[in-house]
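Below you'll find the structure, written out as structure tokens, and then a few comments.
One protein chain omitted, others in place.
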Amino acid sequence: MTARAVARWQAALAYAVGLAAALGVLAVLVVALGGDVLAAVGSVVRASLGSAAGFGQTLNKTAPLLFGSVAVILGLRAGAFNIGVDGQIYAGAVMATGVAFLLAGWPRPLAVPAVLLAGAAGGALLGAVPGLLRARAGVNEIFVTVMLNFIALFLVEYLSTGPWNDPTAGEAITRAVPPGTTLPLLGTRLGAHSGVILAFAAAVAVWWLLYRTVFGYEVRAVGDNPIAARLGGIPVGRTVALALIGSGALAGLGGAVEVSGFHYRLILGLSPGYGVMSILIAVLSRRHPLVAIATSLAFAALVVGTDSLQRSVGLPASAVFVVQAAVLLVLLASEGLRRSP
Amino acid sequence: MSWELLLDPSLVRLAVSMAVPLALASAGELLMERAGLLNVAIEGMVTLAAAGAFLGAFASGSTGVGLLVGAAAGAGVSRLLAHYAVAWRRDQVTVGLTLYVLCVGLASLLYRLVVGVRLTPPRVETLPPVPLPYLENLPVVGEVLFRQHALVYATAAVVVALHAFLFHTSSGLRLRAAGENPVAADTVGVDVFGLRVRAAVAGGVLVGLAGAALPFTFTGTFTEGIAGGRGWIALMLVIFGRWTPLGAAAGALLFAYVEAFQFKLALLSKAVPPQFLQMLPYAFAILVLVRAYRGAEAPQALGKPYDREART
Partner (left out) sequence: MRRSVAGAVLFMVAFLGAAGAAPSRPRLAMILPGVIQDADFNAVGYQALKEVQATTGVQTAHSEQVSVADAERVAREYLSSGYGIVAFHGGQYLTIVQKLAPLFPDAVFIMESSGQIPGLPPNVWNIGRKFYEGFYVLGVLAALSTKTNRIGYVAGIRLPDFVASLNAVFQAVGKYNPRAEVLYTFVGDQNDPVKARQAAESQIAAGVDFILISVNLGTVGIIEAARAARRPVLLTTFYTDKSSYAPQHFAASLLSNFGKPYVEVTRQILAGRRGGYYEMRPGSGFGLTPPRNVPPEVSRRVQQVWRAVVLRQERVEEITDRVVERR
């Protein structure tokens, strides 16, 4: 066995031990809160992967997480930390909804791409602000993207309760987008929409961009060592700005997919913390867009599966968060123990 | 717009007390970042500390115990973060965000376990104003600055002391060295690991106190989502203040002031939809940063685990 194969086995073993320990944590929490462990494990599996309907919901949850994490990865590869995925998802959703309202009556093959493009443009617009500020004035992009998250949220609140509000809902929800502007479903039994395929395609496209194009080479060069990149004649500022704009466009596309694939409306609360999860997934995937596909799926399964514990064993929502975090912490610890001397 | 409106004493007084949690949390974060630890769990830590402080005071009947529990909660979480980041060299962002989720869940779970589901929830006493002798009678400033609750004065003292510690003591220099260039610091005998862990605990105490300030000065109780993004704002204020305690505290004051001012503006004019007024503090923060940002740099080794074997 080669050293590399040994290392791989060790890694697999560490993950297995970590998963077992995570299950142990889950069991302890469930017992402590007075639930049935077997029912809990069964429900986690069945809700996430063990049934067609469950798997469909996992796929639906994967779409925004994959768009978001690939967006974060594109930024990270250029050395820029995009914490603004939430805001960009909302910006994309706003543009997609607005354009969808304008395209009532258009044939679907024209309307849907236009709506998705509008979403990407909305996200790109929000990504351009930190991109240009960083390139032109050296302003920290983390700061700007976080502030824009808050601003985008207020914009969505304004639109969803004001000019676009659906008066029958009585909530921060807009009118439905015209039927011809929505993404098709992948079969009714599965209940998943076709947006997840777009997300997979986006991940592959970003991989291709990063590893098969000159721009991607420049992005990676800038991210790895900006000084060397500058000496090598790469326009560092422009590259970072373009990466952040692309990053915003990916997140914005994710927002458009949520509107035209899932909700058919703009809703305040469309992104329940997808930004944070996207960052987690991006870093856990070691900034690789293809790995992010698997990580996003695993994450979606974890969220969907553990969320069912409320229904099956009556855990409070807060305990579900604790379970999710505990699973990750135990996995991180098992990796850490393996690596520490 | 007249100066009278901008410098209304009641407005400034409110802004000063609103700035306390922001300033304390950003001071704690800054201390950790200066040592090379990026703490993105901060929003969760503020939430958990708020719950811990309230529950501690509720169970014991003493605000002091509550403050201690809040500080301990902050310190405990950042100690855990430091263990993952320093001893196990895990990625700080991953661990931090995971701890954020853990803290938010734990805060709510603890409240549920201790208080339970009731229609009339308990309340604890908030901190009373403590007028400072002589100073309170100064015109204008007396009212605005010196008739505040004790945490306002404590925060001011902490910020000044932290600034002095970081930039005017040799221990502060060693701490900054651990964050700027751990390899060089290690070579001259600085205990990088130990320093980072100690900075994490001390920073966690400050973040915990920021969390405790929420129930003890604003609400008298813990409510779901009480942090309301103020942890993230504190993280931003560190950048805004260019990694100096005085700068971050000034940012906290400015942010709190614009937020309070926006509510005053909302009462005066109904021409602008309220959501656009609510954007003001955030848009204003970006604008100020663009104007003020000249070559401010994060600590060089921020967020990077230090590995003695892997010297480059």
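Letters A and B mark the chains as written, and numbering starts fresh at 1 in each.
One rule holds in what follows: a contact is a pair of C-beta atoms (placed from the backbone, for glycine too) under 8 Å apart; a residue touches a chain by one contact, two chains touch by 3 or more.
All values reported here derive from a predicted model rather than from experimental measurement.
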{"item": "Residue among A:Ser247, A:Ser260 or A:Ser308 that touches the chain left out of view", "value": "A:Ser308"}
{"item": "Touch with the omitted chain, as defined above, among A:Ala91, A:Val219 or A:Leu268", "value": "A:Leu268"}
{"item": "Touch with the omitted chain, as defined above, among B:Ala156, B:Ala250 or B:Ala266", "value": "B:Ala266"}
{"item": "Hidden partner chain, residues of chain A it touches", "value": "38-39, 41-43, 45-47, 50-51, 53-54, 57, 60-61, 154, 157, 161-162, 165-173, 176, 188, 191, 258, 262-265, 267-272, 304, 307-308, 310-312, 314, 316-318"}
{"item": "Residues belonging to chain B that touch the chain removed from view", "value": "8, 10-11, 14, 18, 108, 111-112, 115-121, 123, 126, 214, 218-221, 223-226, 228, 230, 259-260, 263-264, 266-267, 270, 273-275, 278"}
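By our rule, only the chains that are shown with their structure count from here on.
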{"item": "Chain A-chain B separation of Cα centroids, rounded to whole Å", "value": "28"}
{"item": "Of chain B, residues touching chain A in the complex", "value": "84, 87-91, 93-95, 97-102, 104-109, 112, 229, 232, 235-236, 239-240, 273, 275-276, 278-279, 282-283, 285-286, 289-290, 293, 295-296, 298, 309"}
{"item": "Chain A residues within the chain B interface of the complex", "value": "129, 133, 137-140, 142-144, 146-148, 150-151, 154-155, 157-158, 162, 276, 279-280, 283-284, 316-322, 324-326, 328-329, 332-333, 335-337, 339-341"}
